[in-house]
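Right, I'll just put the structure down here and ask away after.
All protein chains of the complex are present and in place, except for one that has been dropped.
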Amino acid sequence: MDDLRRPGSPASRLGRRRALTAPAVAGALVRALTDRFPELAGTLWTDEDTVEVQIDGARSVEVLSRLRDDPELHFWYLADAAAADYGVGEHFEVVYHLYSDLHPAWLRVRARVDRSSPHLPSITGLWEGAMFHEREMFDMMGIIFDGNRDLRRIYMSPDYRSFPQRRDFLLPDDAADSSAAGVNPLERPETWDLSRFSEEVAHSIDPILPLGTSAMAPGPEAAEIEADETDADKSRPR
Amino acid sequence: MDWDLVLGIARFVVATTLLLLLTIPTAFIIIQMELKVIALMQLRYGPNRVGPKGMFQSTIHGFKVLAKEDVTPDLVDRPTFTLAPWMVFMAAAMSMLVIPFAPGLVAFESSISVVYFFAILGLSVVGLLVAGWASYNKYSLLGGLRSAAQMVSYEIPLTLSIVGVVVLTGSLSFTQIIEWQLQHGWAVIWQLVGFPIFFIAATAEINRTPFDMVEADSEIVAGFATEYSGMRFGFFFFAEYVSLFIMSAITVTLFFGGWLAPWPFPAQLEGFIGTLYGLFWFFLKTYLFVFVAVWMRATLPRVRVDQLMGLAWKVLLPVALLNLLVTGVAVVVFNLSGVQ
Amino acid sequence: MTAVDPETRVPDPIELDRAEEARLHAALGVDLPPRPGDEYAGFDTVGIPDRPPQTEREAEIYTLDEGEMLVNMGPQHPSTHGVMRLVVKVRGEVVVDLDPVLGYLHRGIEKLCENATYTTVLTYVDPMDYLSSMHNEHAPAIAFEKLYGIRAPKRAEYIRALVVELNRVFSHGLMMGFLALDMGGLTPILYGFINRDETVELLSAISGQRMLFNFFRVGGVNWDVSDEFISRLSSWRSNVGRSIGDNEALITENEIFTARTKGMGVLSGERAIALGVSGPNLRASGVPFDVRKAHPYSIYHELEFEVITHSAGDVYARYLQRIAEIKQSLHLIDQIVDQMPHGPVQAQVPGIIRPKPGRAFGAVESPRGLYSVYAISDGGPNPYRFRMRDPSFISLQVMPVLMPGHLIADTMAIMASLDPIMGGVDK
Partner (left out) sequence: MAIPGGGIFKGMATTFRNLFAPKVTRQYPEERPQMSERWRGRLDLIYDPFGEHKCEVCFQCAQVCPVEAIDMSGFDSQGNRIRYGMPEIYDERTDPNAHRRAGLPARPMRNLARWDEAIDEPWVRGVVDGYGGRPESLVAIFTAVQERYGYLPERALRVVSDRMTIHWAQVFGAAGLGGFRLLPAEGHVITVCSCAACRFAGGDALLKELSAELGIGPRESTDDGAFTLETADDVGAGALAPAIRLDTLVYGPLTGEQARHLVHERRRADVRATVRAGRAS
């Protein structure tokens, strides 16, 4: 989001997005969150209509149930639950998006899951509707939700045994000898530059709005990251 | 040699053959009507390419069905699977025997033709049940069971609503019922409650929309006919439309004066002209009811199976009984009966 | 072919795959012992899978009591709205349990999109929920604009709102027809398609295509609308009014229809929230949740409208909800046309968009509910992770909850009232 401030960028020509209504009110949400979860204050981050916290995967049920049941937070609707894979040697992330009619901002809860043993408590006890989300995450990413009583494949056939949306998913059956080999870097892990997804890069995107010192402190390694990114840009196939 | 017997047999053979042959154009005409009328009601043109104005579309469909491969799935019960379409079709064709088309134009004149008709019509349920059972398919089985439940249930109000007419006219012969109507006016005027019951029950009996539970395509695929293909399916299809024709004919015969012209025209003429005149009115009225059935198919959604049975037992049956009671009392009190 | 030397033989891809999977499963501790021939594990004629159940719930479904049987509805059933399979456990005609089996249309669109540039992603999401392609493009456009930090010009936002509301009208109109069709009414679907045809004619006048519009761009829309088009809208409105009116006359008051829909498949508001139902289905249960109001995107904060709800939560309420929303959409279209400003329709964006690393969430109210996109950028020209939440996918969870106790005939009515589109369910 740096180039927002850079003169001459397309964004500055067209003006910023509309008057950023959400975070102005989201201040209340941020305060409420920092009051209740002081330990998460360091991970708070806001977008124009999203407030984001990061938690450890093991705590997901605890945090989400407090977010749902607290009368001042009252995030009663689970808008989305999705998983992201940051590559071999990194971690999984299960991302919950919540909605509350008290706060006009989406709340994004990023739960970090260890890649070597991807276990996470199931939130089907909080929202029954998380069932299909969790089944899809299991199917596509191989994340195991403990306590989900119907953790089956949902898209792939029951006898399938790989997890197609993982970053290290290889498809020797298709990629190696198909006509598409060499056409797309689809299943070619050696072309991926995993260094870009290091912890620092993923976490140190500085916020747009001054919410509090903890939320906006730029990473000390900013210079390194900058260098890293340009490298990454160069190494991408064009 | 008993020439009367020989003549009788010859006449019967000729009449049966003619009726069997009649089923083919009848079915084609009704199918064509269904294709075209429903299309027009849905703001489409419908068939308009085969033949003048697309008139031969249904005929071509018939030939297509003949030419199609007739698949017998592995696990079906072969004898019954083969027999079922034939049973259904024959039940429909046989009940045509007693329909009076015009004065003197009836294949088999009998004093108990009403009884014969409903007895034979009830046979088709056996065919459907057999088809559903023999197909080794769950949808077929459900369709067969539905047909059994539905047709057996609806035969009761159907028959009871006719008893009103029978009591009124004092006859079990279609011809005599028509002759009674010649003197007293159409029976529908005397049976204002009986006719709707008969109409609803008849629609259910021949599995027409909104009572087409038996082959409800959005629920049980095609019901009893799921596993059928080729000409065996064609027989079911034919039988369905032939029974639609028969039911319309019986409605006309029992309630709308059969071959009689509506007043104030001369209701009936003599001689060969009279036969043609009777045929004209008979077919006109019959196809009017066929049109109504097609119209209903274009309009109405399907009744659910439990609502269907509830309607038969909780509404139609009591009302039919009541109608019968009132008719009987009226006949006795006002001495309306045709019984001499 | 000559015999292959086992030493130099190239391993079969399937074998490699197996080995890789076995390794993965060993690492994960997932207990799925491979059995010979189980790549063909499917469902036999009886309907019970010939493998041990994998979960508690699966065991529950596939265990039959006396008098129960399994009926497979689909994937080639006439009215499953696409290729999906419903394993229905019935006792007679009464449904005891139900299990939706998905994946017959799974195309891996998320994965495809992760290999496409930000611009081309918008072409891939079109065929997802193929009755609301405009909405499918809207959510990624919003998310990518957030990622890239630009906004579409005002006129583009108005055009976007216009086309998505047009799309909503025909999508809901078709739902009326599908609901009637699944109950055996043949005609309403045709009237619904007349309505759809007129609407897609309009949309093709804007976007050039009739089904997969590919109209949205990051930072705007592909083309401007002309004044001539705006004038066509009024005649379109009267035609839509006619076909919707015909459909209403055909089914809304029809006794057979009401008897089959009122009190059928009742979903309470609390349960609907817990199950993640959204859109008209949720509002028909009395929960006033509409993304257009809850998180006004595009220009919805400038339009006047109220969130419509119905309280009954049954099939009939869901049907009425759709009709009310069609009328609301027509009302919105009037407002949009009245207020539409002049100006450019496309912000200046480079050919290949490379947003800074970050995350963005874009949600829209599609005809089937909350449709959202979550995109992660790594700074490259294509999204690192592209996630779509399809409302009909989530809504399908309602089926096992609603169905027990109803008849087989109601399966289709209830499913049609939820209005799932398999293209979206299976992504």
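Each chain carries a letter (A, B and C) given by its place in the written order, and its residues are counted from 1.
In the analysis below, contacts are C-beta pairs under 8 Å (C-beta built on N, C-alpha and C of every residue); 3 or more make two chains touch, one makes a residue touch a chain.
Model, not experiment: these values are computed from the prediction.
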Full-complex contact with the absent chain, from B:Ala10, B:Leu40, B:Ala119 or B:Ile189: B:Leu40
Which of C:Ile194, C:Ile333, C:Val398 or C:Val425 contacts the chain that the document leaves out: C:Ile194
Sole contact to the chain not displayed, among C:Val71, C:Ile159 or C:Ile251: C:Ile251
Residue touching the undisplayed chain, where the options are C:Met73, C:Val90, C:Leu162 or C:Ile206: C:Ile206
Missing-partner contacts on chain C, residue numbers: 1-2, 4, 9-13, 116-117, 119-120, 123-124, 187, 194, 197, 201, 204-209, 223, 246, 249-258
Contact footprint on chain B, counting only the chain that is left out: 37, 40-45, 295-296, 298-300
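Note that only the chains that are shown with their structure count from here on.
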Identity of the most central chain, Cα criterion: C
Centroid spacing, where centroids are CA-atom means, of chain B and chain C in whole angstrom: 45
Computed distance of Cα centres, chain B from chain A, in Å: 66
Touching residues on chain A, where the partner in the complex is chain C: 1-4, 10-11, 13-18, 21-22, 47-50, 52, 76-80, 82, 84-85, 95, 97, 99, 101, 104, 106, 108, 116-118, 127-133, 136, 140, 142, 144, 149-159, 161-165, 170-174, 176-177, 184-186, 196-197, 201-202, 205, 229, 232-233, 236
Chain C - residues contacting chain A, complex: 13-14, 16-18, 20-22, 24-25, 27-30, 32, 34, 38-42, 49, 51, 54-58, 102-103, 106, 108, 110-111, 115, 145-146, 148-151, 153, 219, 271, 273-277, 289, 294-295, 301, 347-350, 354, 356-361, 363, 370, 372, 374, 376, 378-381, 384-385, 387, 389, 393-394, 396-397, 401, 426-427
Contacting residues of chain C [partner chain B, same complex]: 69, 71, 77-79, 93, 180-187, 190-191, 194, 250-251, 254, 256-257, 259-260, 407-412
